[in-house]
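The other protein chains are all here in position, but one chain of the complex has been omitted.
Note that the chains are named A, B and C in the order they appear, and that numbering of residues resets to 1 at the start of each chain.
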Amino acid sequence: VDREIEELCRAVRLIVMDVDGVLTDGSIELTSGGAGLGALPTESKTFNVKDGLAIRWARRVGVETAFLTSRSSGAVERRAEELSVTRLVTGASDKAPALLALCQELGVAPAEVAYLGDDLPDLAPMRLAGLAIAVADAAPEVREVAHWVTDAPGGRGAAREAIEAILRTQGRWQRVVDHHMTEEPDEWRD
Amino acid sequence: VDREIEELCRAVRLIVMDVDGVLTDGSIELTSGGAGLGALPTESKTFNVKDGLAIRWARRVGVETAFLTSRSSGAVERRAEELSVTRLVTGASDKAPALLALCQELGVAPAEVAYLGDDLPDLAPMRLAGLAIAVADAAPEVREVAHWVTDAPGGRGAAREAIEAILRTQGRWQRVVDHHMTEEPDEWRD
Amino acid sequence: VDREIEELCRAVRLIVMDVDGVLTDGSIELTSGGAGLGALPTESKTFNVKDGLAIRWARRVGVETAFLTSRSSGAVERRAEELSVTRLVTGASDKAPALLALCQELGVAPAEVAYLGDDLPDLAPMRLAGLAIAVADAAPEVREVAHWVTDAPGGRGAAREAIEAILRTQGRWQRVVDHHMTEEPDEWRD
Partner (left out) sequence: VDREIEELCRAVRLIVMDVDGVLTDGSIELTSGGAGLGALPTESKTFNVKDGLAIRWARRVGVETAFLTSRSSGAVERRAEELSVTRLVTGASDKAPALLALCQELGVAPAEVAYLGDDLPDLAPMRLAGLAIAVADAAPEVREVAHWVTDAPGGRGAAREAIEAILRTQGRWQRVVDHHMTEEPDEWRD
């Protein structure tokens, strides 16, 4: 992470993440069959435990988080809940106005937002955000508008890498590490 | 994509895709156990979100799409439906006549078809199609009859790569990108 | 595949495959929760479509096939059934005597068996088989006793590679390819 990116990282108060392709590797698993002929197919998404810990820690040390997705699924709802994400926005068919509404609601300026995206629907919100981050395997057009491209691909550590970089430049990551170095019981449940 | 392939791409009006090994990485996940001893095993397939967006966009900008598979599964039906695929052909034990029937139904000549395949059952329909595309990890015999082999393997971006190349040579991809660059709400739901 | 291996391939009349780590990548997926507190966890295995086609084709052109596993699961039963495997042997806590019993039942000499394995429980049956094949990511002890090690790891084409090599040296693979090159409808359902 170079100087200019560090500057942008320092301003971040809210980290907004697309879900499919960013918090997952883009896989959408559909299952059919099973108990009874009338059973509905189910949909699965695969999240990453290291991403999840970083998302939880971010809020602990004072940076808000949000998931912003055009789809809706119970899996995403459950993940947002177990990670205590500040806001979950689903069914956002157009993500730019959804991002602006989210900023207004949380009292955060778009310039204070880091947005992580991977594909064309993320282009418009990335152009609004103060820090636009593309995952390693994002579409070329998305990598091009991004201020920074992570080394890790979506679902395999991209969110962890981005959050860690932001918290580091803000001097907050060391608090997270120090917290885990101590051997005393405490209230942070990982 | 070289000149000759561009020429073939330009003629494409219908993109026909095999499912297992092309829209998926060839994994077939079977699950047993669960609710009740008499529960039937379920079958899962894992699709890719970037492939899915490209399939939806293709139709939006005027290129028809179809899935052609010898298997049948609720998972494929659901995927075809959520992507608004023009036609879903399942249970096609012999794919060449199935492709010809599909062409006739849609009023498209075989020379105007791009066919994406990965294994021996795709050989016959690939020899009929105007543009035969093999995924990177297709069987050697399939790569040999193909006009073009994608860089991405099945289920990990091969369909996206093929569709994007076709739309690009037809000048339609820029319309997709432009659409996403604007910040105005619109009717394209991704 | 060098000369000596070709010689061993030529004698093969029965291909016996371990399941976990050979027909799968060794992943065992366990699921909990879901419908009702008393719901039993389910177990999933992920098979490969290209392996599956080769297993079916082997029998079509005259080579018997069997799965031999120390575990038991509905997923394996279903997979064996849909691929028309000659025999499925599950719950074989000791695989060497199980292999000998299988040979006797099918009237095949151990010297006519190709055995695909990946871990220590496969050592004893591999020492009995005429052609012992280890998958690329087998345990070192297993690779050492094997006559041949595939290029592909388990669950990602190892079985396909082994079966194709055997059928090729026996002159049977071309029959499979020729069958798929023709455009006439036929009775082989893939």
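Please note the rule applied: a residue touches a chain if its C-beta (ideal position, glycine included) is under 8 Å from a C-beta of that chain, and two chains touch if they have at least 3 such contacts.
Note that this is a predicted model, so its numbers are computed, not measured.
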**OP:** Counting contacts across the entire complex, name the shown chains the missing chain touches.
**Re:** A, C
Subject >> Residue of A:K50, A:R87 or A:R172 touching the missing chain in the full complex >> reply: A:K50
**OP:** Name every residue on subunit A in touch with the hidden partner chain.
**Re:** 29, 31, 34-36, 39-50, 52-53, 73-75, 77-79, 176-177, 180-186, 188-190
Subject >> subunit C residues touching the omitted chain (full complex) >> reply: 20-21, 24, 26-35, 41, 44, 70, 93-94, 96-97, 118-121, 123-124, 127-128, 139, 141
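Everything below uses one rule, namely that only the chains that are shown with their structure count from here on.
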**OP:** Examine which chains touch each other and state the graph shape they make (line, ring, star, complete, other).
**Re:** line
Subject >> Most centrally placed chain, judged by C-alpha centres >> reply: B
**OP:** Could you tell me the distance, in whole angstrom, between the mean C-alpha positions of subunit A and subunit C?
**Re:** 41
**OP:** Could you check subunit A for residues that touch two or more other chains and list them?
**Re:** 35
